[in-house]
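Shown here is a partial selection of chains from the complex, left in place.
Each chain gets a letter, A and B, in the order it is written, and its residues are counted from 1.
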């Protein structure tokens, strides 16, 4: 058994976050947070567009997609044609931020810090970072860089959740 | 071992459905149905846009996204520019409904009922429901409301599939 794998039968989650939109940034963070509060070990691996969630100059300004999402409710119904207009994504993102704040969830950057402080390990996918020309300096403090094979090694014995 | 967890080594799936488009509503339902037919225990957890799938006044009218999906075939090829025109999503959704019907799969609302009748447990994510101002009354009969920590507790020992 790899020492990176599951130890003594402790439960472990490996969450892979691949989306960078505001609405899809919250599910991995909420799951990671809930798991840590339940004493479950958590590794968070950010890949492709998900890297935005832990990239210092992006994480404060994630946006909701207003087109390509026919569920874009309940705050307002935006027909796809109008959803493509300049400014609509910003308006929807501001509304979603307000709703999230009302529920007492922190903004993305603070939420990521809380999760790191709670003991979850946070990784950026090396291959995606090379493609996007990012280095560890670009990531939030506490995040490390990891290749796909090492990630799989860490994920041994974990419940893997790809978001 | 939690009594919500895996009992006597029985196989269990925990399916988390986070998308509300017509095309992404079917994968969780088809998997849940196939699993129940194989005698596998199933918990379905609907979160974010996925809540539409079990919301009474939405579940009969889910729509295919015609923009933001470059694979939008094979029924017709819609260039993104045209896909954004009013009416295109409705047309694509109607075509997809016909195709699904030809394969003898029921419409979403009947499919959800069948799955509940087969013994799968169906839950709405409490946090998403609060954000969307939904209560258990808004959900299909048989669905319950569950927080993220309780969901993780139920998912112990399960294969977790996030869609």
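Here is the rule we go by: contacts are C-beta pairs under 8 Å (C-beta built on N, C-alpha and C of every residue); 3 or more make two chains touch, one makes a residue touch a chain.
Since this is a predicted model, take the numbers as computed values, not measurements.
The complete homomeric complex described by this structure file contains 3 copies, of which 2 appear in the displayed model.
Just so it is clear, only the chains that are shown with their structure count from here on.
Between the Cα centres of chain A and chain B there is a gap of 21 Å.
Chain A contributes residues 11, 23-24, 26-27, 30-31, 33-35, 37-38, 40, 65, 67-71, 73-74, 79-81, 83-84, 99-100, 102-103, 105, 159-163 to its touches with chain B in the complex. For chain B in complex with chain A, the touching residues are 16, 18-22, 47-49, 52, 62-69, 83-86, 88-89, 127, 130-133, 147-149, 151-153, 155-156, 158-160, 162.
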